[in-house]
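Single-structure report; data block below.
Complex shown without one protein chain; remaining protein chains in place.
Naming follows writing order (A, B and C), and every chain is counted from residue 1.
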C-alpha cells in the first residue's frame, strides 16, 4: 500500500491498546480449538487469504425512493470513492479490490488504474447500468433495456455492456456483472416469453464480446424496480440464462433478492452442483432488497451460505472460485464503517464455517442424526472467532479494531472539510 | 364544474359512440339483477354517490430508488396538479376531492382554494411530510421525526403537522393524515419502547391542535424506508395510537403496507368493530409497498375489503364514514389514466359488494355452509358491473369510457407543449 | 355414462328450472361478445372440450396435523371414491378422469378398470407415495425416500414407483407423478448436494421403467413436511430434474407450492418456453400449501395462469399438452361440492382467457401501453362467463347448476346411509 489514507502510526497506536487482550483471547481460543483438533493458526492463515470486493457506489450514502440523507464528506466522484475504499482495505486488509459501476465511475481508464495502483487497490467485476437513464442517452430504459420491445434500445443496452467490458479490460477486471431492472408493473404489460427471448438474444451478443479469460455474471432479483414481474426473477431463470449462454456465464446470488422464507444456502448448493455459481453480492435483509450490512439481520444465514462454500471445497468441487462482492446501501451509517463491519462479518462467517467438524458432520448425516448434525454446525457457529479475525488483520498490517481505529484517525472529518456537502433529495417520488 | 380542462363536446362525442351498446348491456344486466331481486338503478345511484379522493402527488410520475422516468407534461406545481386532478374528476365524476401534501403543495391557501373552486374540486385529508428533509429545514429527519431522540427535531415535526392543520383549515379540509418513516435499519439502533413513547407524546401535541370537527389518521407500514423496524409497523400499533390519543384519532389502512399473506379485510373488520377505522389509502401490490393501481393485481382482495364496508353499513355500524383515498405511484403509465382507472376499479369493487345477497349470506354463515357462503360472494364478484359504472358516469356528465375519452381529448399532448420536460434521476441511490 | 349415480331426471328437472334464465343470459352475453368480435358458441365449444382430472383422495374429507373432522358418507375405499368422482363428472361433464394414489387406491387393476368403465371414467396420472409409511413396509421414509442415505430404502422407493407405473399401464394411465416429502428440518441434517444426487439417481432408475408413451412429472414444493429444506424445493430444481432425466420428464406446477409473493404465471411461461411444463395441480392458497378450492382465494391469479396457457396455444408452441389435475384438501365442505365448484372455476378461468383480444394485447405490449395492455386482460377477466360454462354443461348432458342439482339429488344422504361413519383424529400431533 503506497498512498495510505490512514496514518500508519494511528493504526499502530490503536493496535497497541488492544494487543495484550487479543493475545489472551487468541491463546484461550487456540487452546479450546486445539481440544477440538483445530489449529487456530491454520484457520487464521486461511482467513487472511479471504478477500471480498467493495462496490464503488457503496461508499456514498444511499437512500430510498422517499429520501436520501447524505452524510459528511460524501465522495465527489470515483477518485474520492477509491480513496474511501483504500481506507477500508487499509484497516481490514480484506478488501483489496473495488467493483466499478458504469457510467457512474466512467473516467479515463489509465487514470483509474493509476489512482488504484497508488492506493494498492485492484478492480473486481464491472457493473453495467441499464436500469436508469444517463444524461444525454438517446433511448430511455423506462420500459426495459435488454428486453425492450424496441430493437434500437436493446442495441444501446448491448453496446453499453460491451463498453463496460472494454473499460474493464483496460483496468484489469475479469468479469462483467449484468443486472437489469427489466420487467413489468401490470399483468399483461409484457409478454413473459418474448421478453425473455429478447433478453437472451441481447446477452448472447454481449457474451460474444467477452474475452476468453472473463466471466459474465447475471443477477436475478424477485422484484423492484418492476413490481409485477421481473425478467430475471429468480435463480431458476438465472440458471437458464447461464446455461443458454455458455461456459463463461454464471449466476450471481445477491442475498436480498429472493422471495420471503427462501432457503438461499440451498440455491447456492444447487448452483455449485450444476457448475453455475458465479459469486455473491453480500448484504442482509429482513423484508425485501433492504441492502443492509452483511450479517446484521440473520447472521446464521450468512454462516449457512459459507458452510456450503467450505463444504464445496471440502468435497473438492472442480473449478470452484466464486466471486465475493459486497452490495449494500448505507442510509444511516458512515458507509466506510458499514463496509468495514461487513467485510469483517463475511470473514467471520467464513472462519466459523472453517471450524465445522466435517468428518463428524458427514457421519451424523449418514446416520440421520439430525440433532447432532445441526449441533455440529451450531458448535462452529457459536465459537467467537473475533480473535482469529483480529489476528489476521493485525498480521497483515491492519487494525485490531478497524472501526475504532477509523474513528481515531479523523478521516471522516478530514474529508468533510475537503469535500463540499452533497445534496439530499426526495428520491423516486416527486 | 366551471373551468373544465376537457371540452364538453369531446365527452359528448365519445359518449355518443358508446351509448347504444351501454344501453343494451345495462338492460341485460338489469334483467339479470332483477331475477336476483336487485334493482339496478338503485345500485347505480349508490355508486354515483361513492367518491374517492385523489392524491396531488399521484398525478406526477413516480419512481423507485433506482430511477425515475418522467413522462410528458409533468405538472410543475400544485396548480398544474389540480388541473390534472380536475380532468380525472371531470371524466369519472368519482373524484371531486384532492388530498394535499405539505410542503410539496404549500401555497397561499386562498389561491389554492380559488383554483380548486374554479375546477369544481374540494380538499380531502392533509398529508404532512417528515420522511424527507425540505430545503432549508433546520433539523434533519435522517434518524426520525416524531420519535427522534432529539427534542428539537421532534418539536419541528410537531410544528410542521400543526402547520398542515392550519393550511387545511383555510382550504376546507377536515382531516390530517400522519405517516412517518421513523424506524431503524439495525437491531439495537433504537429502543422500541422509548421511540414509541416519544412518538405518542408528539402525536398527543398534534392532537391538541386538532379542531373539534377534524379527524387525525395515523398510517402504519411494515417497512420502507426503515428496513429493520418501523415505529408504526402494523395495525396493532396503529390501534394503540388511536386508542391512546382519543376519539378523533383513527387508523388509516393502506392496502400495500402489510406483511406478506396478511388478511387485510379482517383488519378492516377489526378496526370497524373497535371504532377505529379512519379510512384507506387504496392501491395494489404484489411484493411490498408497490403502490400499483387499485385492483390491478388482486381484484378479489379489493372486493373483499369493500365487502366488509358494505357489511358494516348492512349491520348499521354507528358513526361509520371511512375516508377513501388513492395513494399510488405511477411509474410506467400516464398518471391521469392510472388514477381514472383506479377510481373505476374502486367503484367496481363497491358495486360488486352491493350485489352480495346478505340475507342469504347470513343464513349460510349461520349454517356453516362454507361452499354456498363463499359462492354468494363470488356470485356478486363475478357480475360484470361495468354497465353500472358507465351509467353512473354518464348520468353525472362524465365519460362512458373515460380513458378513451381522455386520449381523444389530447389533454396530455396539450400540457406537454405547455409544461417543460421534467428531469429524471437515479433515485435514492447515488 | 353407463352407471350414473345421479338420476337423469333429477338433472332434467333442475335444468328445467334454470333453462329460460340461462337462455336469456347466454343471448345477452353472446350479443356483447359479438360486439367484441367473439363468437360465443366457439368459446362454449372450446370450454366443453376442456377437462380436468380429479384426485381420488380429494373425495374424502381432508384434515390438518391438528385434526380431521370427517363428513357424512365418507368413501370407504377406491370403489366408493370412483363412485363419488363419477357424480362430479356426471354433473359437470368436465372431469372424466381420475388420478389414483398408490398404495391408498391399490386394488386389482382389472376391477379398477371395470368399475371406472362402468362409470364412464378413465384414469389420469398415477401418484406414488413415499411420504408416509404404508403398513408393513420394511423400510421407513422418516428420513427420506428417493434421497435417503440408505440404499435399501431408496431401492424400496424406486420399486414402489415402478409398481405405480405397472398398475397405471394396466388401467390406461399415461403418466406418473412423483412428489416426495424428502428434505430436512435442521440446518446440517442433510447434505444438499448428496441428497439431490441420490434423488436424481433414483429418478433415473424410475425413468428407465417408463413406457415410451408415458410422461413422468416431478413436483416441487417449498416446504412441508420438511421445514428447513426440501429436496425438490422450487421450479429451478424441478427444471434441473426434468432436464437431467430426459425428454419424457416434465415439471408439475402445484399452485400452492411456492414462496410467498411468487409470480406463478411467470414460472408457467418459463417452463413452457423451455419445453418442460408437464401440467398442474390446481388449488388455491393464501398462506402455504393450503389446498383450498381452485379460484377461491385469488381468482385473478388462476386467470393469469390460464392466460399463459392460451397464449402458448396462440403462439403455436409445439408439443404443448399440459395435464390438468386438481389437488385439494376439503376440510369444511362436502368434497364432492368442492370438486364440482373447482372444476367450474378452472373452466371459468380458461373461458375468460379465451376472451382476451390477443391481437390488441400484442399491439399494446409492443407499444409499451401498460394501461391498455392490462385493461385488455381485465376486460376478458371481468366478463361473467357463467352462461358459457352452464351452456357447455347443459349441452353435454350435465347440470346448469351442478351444486344445486347435487343437493337436490340427495346423493350425500344416500351414501351416508350406506357407508359407516369415518373416524376423525388429531392428525400428526399426538
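Assume a contact is a pair of C-beta atoms (placed from the backbone, for glycine too) under 8 Å apart; a residue touches a chain by one contact, two chains touch by 3 or more.
Please read all numbers here as calculations on a predicted model, not as lab measurements.
J.: Which residue from B:11, B:121, B:304 or B:340 sits in contact with the chain not drawn here?
T.: Once the missing chain is taken into account, the touching residue is B:304.
J.: Just to verify: which one of C:292, C:310, C:400 or C:415 makes contact with the chain not shown?
T.: With C:292, C:310, C:400 or C:415 as choices, the missing chain is touched by C:292.
J.: For the chain that's not shown, point to the residue among B:82, B:222 or B:340 touching it.
T.: B:222
J.: Thinking of the whole complex, not just what is shown, which of B:272, B:389 or B:403 touches the missing chain?
T.: The missing chain is touched by B:272.
J.: Residues of subunit C in contact with the chain that isn't shown?
T.: 57, 60-69, 104, 131-133, 140-143, 181, 184-187, 189, 222-225, 227-228, 260, 285-288, 290-293, 296-297, 329, 331-333, 424-430
J.: May I ask you to list the residues on subunit B that touch the chain which is not drawn?
T.: 142-143, 149, 184-194, 196-197, 222-223, 228-229, 233-237, 239-240, 258-263, 265-267, 269-270, 272-274, 300, 304, 307-308, 311-312, 315, 361-362, 364-368, 370-371, 373-374, 376-377
J.: Can you list where subunit A touches the absent chain?
T.: 21, 24-25, 28-29, 31-32, 35, 260-261, 263, 286-287, 296-301, 332-334, 337-338, 341, 348, 368, 370-372, 374-375, 378, 381-384, 386, 403
Following the convention adopted for this analysis, only the chains that are shown with their structure count from here on.
J.: Could you tell me the distance, in whole angstrom, between the mean C-alpha positions of subunit A and subunit B?
T.: 39
J.: What are the residue numbers in subunit A that touch two or more other chains?
T.: 142-143, 184-187, 189, 222-223, 228, 260
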